[in-house]
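The structure under discussion is supplied below as structure tokens; questions concerning it will follow.
Missing here: one protein chain of the complex. Every other protein chain is in place.
By written order: A and B. Residues from 1 in each chain.
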Amino acid sequence: MKTADKTNFQWTHKHLLGLKDLSAQEIEFILDTAKGFEQISTRSIKKAPPLRGKVVVNLFFEDSTRTRTSFSLAANRLSADVVEFTMKTSSVSKGETLLDTARNLEAMGIDIVVIRHNAGGAPKLLSRSISACVVNAGDGYNEHPTQALLDCYTIRKQLGTLKGKKIAIVGDIAHSRVARSNIWAMTKLGAEVTLVGPPTLMPSAVDKLPVKISYSLDDIIGELDAINMLRIQFERMANNPFPSVREYSHYFGLTVDRMKKARPDMLVMHPGPINRGLEMESEVADGPNSVILDQVTNGIAVRMAVLYLVSQANQIVGQVKS
Amino acid sequence: MEIILDSQKISQIINTLVDQIAKSVSDSSQNPPAIIGIRSRGEILGQRLAKLLVQRLGCEVPCGVLDITLYRDDLNKAGGAFAEVRSTEIGFDINDKLLILVDDVLYTGRSTRAAMDALIDLGRPKAIRLAVLVERDGREFPIQADFAGHKIKLPPDKNVEVNFIESDGIDRVIVR
Partner (left out) sequence: MANDLLIKNGRVIDPLNNVNKVADVLIRNGVFAGVGDKFNANGVKVIDATGKFVTPGLIDIHVHFREPGDEEEETIASGSAAAVRGGFTSVVAMPNTDPPIDNATSVEYVHRMARQARKTHVYTMGAITKNRAGEQLSEMGLMRQAGAVGFTDDGSCVQNAAVMSRALKYASMFGDVVVSQHCEEASLAGKGVMNSGYQSTILGLPGLDRLAEEMIIWRDIQLVKKTATPYHVQHVSTAGGIKIIREAKQQGLPVTCEVTPHHLLLTEQCVCDYDTNYKVNPPLRTEDDINALKQAVRDGIVDALASDHAPHLQSEKELEFLAAPFGIASLECAFALYIKALITPGVIDWPQLIAMMTCRPAGIIHINKGSMTAGVQGDVTIFDPNVEYIVDAAQFKSKSRNCPYNGWKVKGKIEYTIVQGEVRYSSE
């Protein structure tokens, strides 16, 4: 496994808001650190003490089971206390503002806020206003950095490196924070990324991103090292960007038939939860190429690493101040 | 900077340590000892010891490496230095094993404490013994080495630094 060159390198970020502004070296460093946390989850005592006495708040404004659980487990395994704060609310509805909520939580003495929010930039807003560490668990269509990190971790573990690997991200790119974080991380790590989906699900300036674009999965599937299938989110399909689920699956679904055109060792990935039969057939999701459950497992180690790193950086920032 | 041990002396000390460890292990055939090196100089020393112990005892001596970062007691000390986490790689079951914990220098005893806590989270070894290349004064915890190579007294402002060919290109121990 390739590791980051540590010369003159120090991790300094007390927030993880996204991957767009991180360097390749910093991303590699997170992945290297995650490796050190992986074994904690495999032993009988699944706990280590580095965040003992720290409080992590899961501040979730959107439904999420797996990401929230993964962050909770990660924090627990580092011996932090975890507070769940779930608020299903639209940002435009009246009531307590995000900043007021965060300031209240901070007044109760928290160390790390893990935030999921339907508005892009909400974690950034928080990081400007409170002194606790902020970790983005998905904001609007902007970024979902830990998902992309665990995707990269999984690929690196399976293929040794991302450099030169051909990876496709398939589906609703326009409304996908997973896609954006993956584009930044994977291209920085040297992968060749192709976005695949109907033009109606591509963002407006997709041609200016450091990626290739294809409207035909069949054309490119044969050369891929890994394929990352995005979830079709029906709640975001109000504008009817494609005529029917049947037609979408016909062009962009990962079917058993389509898999026959792929290289036999192509990794099949999905951030979950899967719409079986829509973006992916069950036989593929559960088949030998699938690393979907490895992604879930690796997610905990990656999130442990992120929580640990922001906490360590916060301590160093304190040192600089004093 | 003063060189207190050169490569020849280091080699002698390692041989002596192997002698001492081998003598102390009575039933090596039934339950051979395992080496646990503390990252990063303890890891190298551990590998050297393991290699020689295999020859001496005529049995396999499993060897692992322990990263104690997560168990350090200064991890959340305000203003502390950034502590980089690396992986613990122990490819065998430590339950009921006689573990030889290996470090380059024994000083305050805090690293050893962290290492023992880390090991306990991995299982319940039969016993843990401590082997070090250099033992200096200045203990802050009630911890002593079972097998100590070179013993030295130094003022608190002095540091002992161990170099190995594998990591530093040269075998030597210096005092700064």
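Please note the rule applied: a contact is a pair of C-beta atoms (placed from the backbone, for glycine too) under 8 Å apart; a residue touches a chain by one contact, two chains touch by 3 or more.
Remember, predicted model here, so these are calculated numbers, not experimental data.
A.B. asks: Can you list the shown chains that the absent chain is in touch with?
C.D. replies: Touched by the chain not displayed, across the whole complex: A.
A.B. asks: Which residue from A:Gly36, A:Gly140 or A:Pro271 sits in contact with the chain not drawn here?
C.D. replies: Final answer for the missing-chain contact: A:Gly140.
A.B. asks: Consider the whole complex, including the chain that is not shown, and state which of A:Lys14, A:Lys54, A:His117 or A:His270 touches that chain.
C.D. replies: Answering carefully, the residue with contact to the hidden chain is A:His117.
A.B. asks: If I consider the whole complex, including the chain that's not displayed, which of A:His15, A:Lys35, A:Arg77 or A:Arg180 touches that chain?
C.D. replies: Looking across A:His15, A:Lys35, A:Arg77 or A:Arg180, the contact with the absent chain belongs to A:Arg180.
A.B. asks: Residues on chain A that touch the omitted chain in the whole complex?
C.D. replies: Residues touching the hidden chain, for chain A, are 20, 91-92, 97-99, 117-122, 124-125, 129, 139-143, 177, 180, 203-206, 208-209, 239.
What we mean here is this: only the chains that are shown with their structure count from here on.
A.B. asks: Report, in whole Å, the distance between the mean C-alpha point of chain A and the mean C-alpha point of chain B.
C.D. replies: 39
A.B. asks: Quick one: which bits of chain A touch chain B in the complex? Just the residue numbers, please.
C.D. replies: 6, 10-11, 32-33, 35-39, 43-45, 47-54, 78, 305, 308, 311-313, 315-316, 318-319, 322
A.B. asks: Spell out the residues on chain B that touch chain A in their complex, using ranges where they run on.
C.D. replies: Result: residues 67, 69-71, 75-89, 117-118, 121-123 of chain B touch chain A.
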